[in-house]
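Below is one structure, written out as structure tokens, with a few remarks after it.
Note that one protein chain is taken out, while the other chains of the complex remain in position.
Right, chain A next:
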Amino acid sequence: MGNGGFDRSQEPHFFIPSYLKGTRHAERLLKAHKSRLRSRTTESAKSATSTGGTNSLSTSSSSINLHQKMVPSHRGMTHDIIEKAPTPIYEDAVAQLPSCWNRNDKWAGLEIEGGGLEVIYRGASKTHVDEAAAVRSDRPMPRECGIYYFEITIMSKGKENKPSLVSIGFSGPKVILSRLPGWEPNSWAYHGDDGNTFNCTASGRPYGHKYNTSDVIGCGVNFRTGEAFFTRNGHYLGTAFTDIKAVDLYPSVGMKKPNEHLRVNFGQSPFCFEIDSLVEAERRETMDLISSMPVTGLCPPLNETQLIHQLIAQYLAHDGYIDTARAFAEEVRQENKNLTYNIPGSDSEASKDLEPEEDVDAIQRQKIRASILDGDIDRALKLINIYYPTVLSANEPIYFKLRCRKFIEMIRHCAELSDSPSPITSKNNTSSDSYNGVFSHQMELDESNGFEDGMDTSDDLSNSAIGGVGIGLDGNQTFGNSSSNGNSEGNGFLGYGDLMNKTLEYGRELKDEFDGDGRGSSISVRKTLEDTLALIAYSDPREGPLRALLDVEGRIPIAEELNGAILVSLGKSSSSSLERLFAQTDVLLSECGADGSAGALINLRSI
């Protein structure tokens, strides 16, 4: 998100008001926006495919092909294949913010200009005391925001040298627009001519100053408390209304004199009033409630510390952080020992010691993760096929991602080789030197030659033609039929040219495997494949537009997704208790915050 409260890099109409930044509703809006952009690109890609005369089959028939080809796996696969399908449903579910005045929801005589943000009264002067012209915004204020705020600048109050007859506030969708907001039931407003507030009635109550040309009037609604307030030129004027329960309230302004001219800021620009601090104070109030919340009811008889220890220990074991799990269990054990030191008979009072999980699965999973995080995809594929031979065929998308990642790692390697004057490679191409130390037995499985196909190989791991050569490179070198290339067999060091050839060869193979057999017709698979293979077009892909693909961070999601898939294949939950706790809380907060009550402003991710 940008600095000024909105993001210029997105399409012009998308913005997040500054006070909503970091809230869950802002995240929802952003996600919906991205999904909208994505589905747009996907749709254009789709039409390009269908009109472009390519030989791809229609989606439905190709997915039948896919089934036939991939029958051995479970139904999980089809689910995964369509997983990346565009999800336009999502954006409908997210309450969008007001963005401009609604041309179809205004009274005659009002004209809308300035990109939908300005409204000018060009009609005849409303002489009758009851008559006026009002307009509403395109969308209601989402209660999910917790607090909603907008500002109106009085550009001109008209020609007549009289108090401005402007009304600023909000109203329900059915409130008649020939009256000033505030006069009618289900409308609330602050009037400029007398400084009074009008709470669904024609008789006002004294509230603040009258307002005039170039004043900036802000209006905020707190959906938790059901209160509304106004600001004038950056000053808070106090609570104006209480007990606002109506849903679907639209920002609204009304006026009576020719040339009265207002401009609204729904958050596209920085606000005059310090609304961010007000929202932050509101958030803190709720955070204080949360901080003092006892948690003993969550998982009796565990107290807070015990519960947190269990959650952490279970996560570490679940995700295969074995060394950490052991160290943590030991440190907690030491702590319990300290706490009961010299207190006879208190053993039962202390936390239960943690028993780190020492199962072979955790170690195997950690080895696989380590390989991926090191960028050694061949090794990872090999280990998966040894330990969990069914996982890849049951999780085609993960297999695809791993295969693409291997190509990316080869490109990375080529780019690095081209940097160094001599073709000697470092042991570990970029990241995580420390990583190899985690498992002393990491290299006990020597890389073997002739690793041909990640799907069905069961290599002889005792073949150690290239013992001890750097991770990554040897994988690259041995991929495919190295004998057919006949070059540098048994030699760990490849020149740039050789490596580039290998990479190209592998790229072709990748394309053949995924583009030629029907799987490639899945839009997302094709797109990924195209992007990945396009890397080869850049002399230094680290500088090109696709450089994000090369980021080593990209290894992490693949490693974690695979870990989850392995756990599922073992009949275990794909997520740990801590992840569930987070997700449960997130959903609960959404439930609580949906109507704007406490919880709307709480975002676990930014706690």
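The rule is short, and it goes like this: a residue touches a chain if its C-beta (ideal position, glycine included) is under 8 Å from a C-beta of that chain, and two chains touch if they have at least 3 such contacts; residues count from 1.
FYI, contacts and distances are computed from a predicted model.
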Candidate names "Uracil-5--methyltransferase TRM9", "snRNA-activating protein complex subunit 3", "Glutamyl-tRNA(Gln) amidotransferase subunit A, mitochondrial" or "CTLH domain-containing protein"; UniProt protein name, chain not shown: "CTLH domain-containing protein"
Given A:Glu118, A:Glu505 or A:Glu561, the one touching the chain that is not displayed: A:Glu561
Contacting the left-out chain in the complete assembly, out of A:Ser125, A:Thr324, A:Gln364 or A:Asn501: A:Thr324
Where the missing chain touches chain A, by residue: 74-76, 79, 83-84, 287, 289-295, 297-299, 304-305, 307-308, 310-319, 321-324, 326-328, 330-332, 334-335, 338-344, 346, 349-350, 352, 354-357, 359, 362, 366, 373, 395, 397-398, 431-432, 434-435, 437-438, 556-557, 560-561, 564-565, 567-568, 571-592, 595, 597-599, 602, 604-605, 607
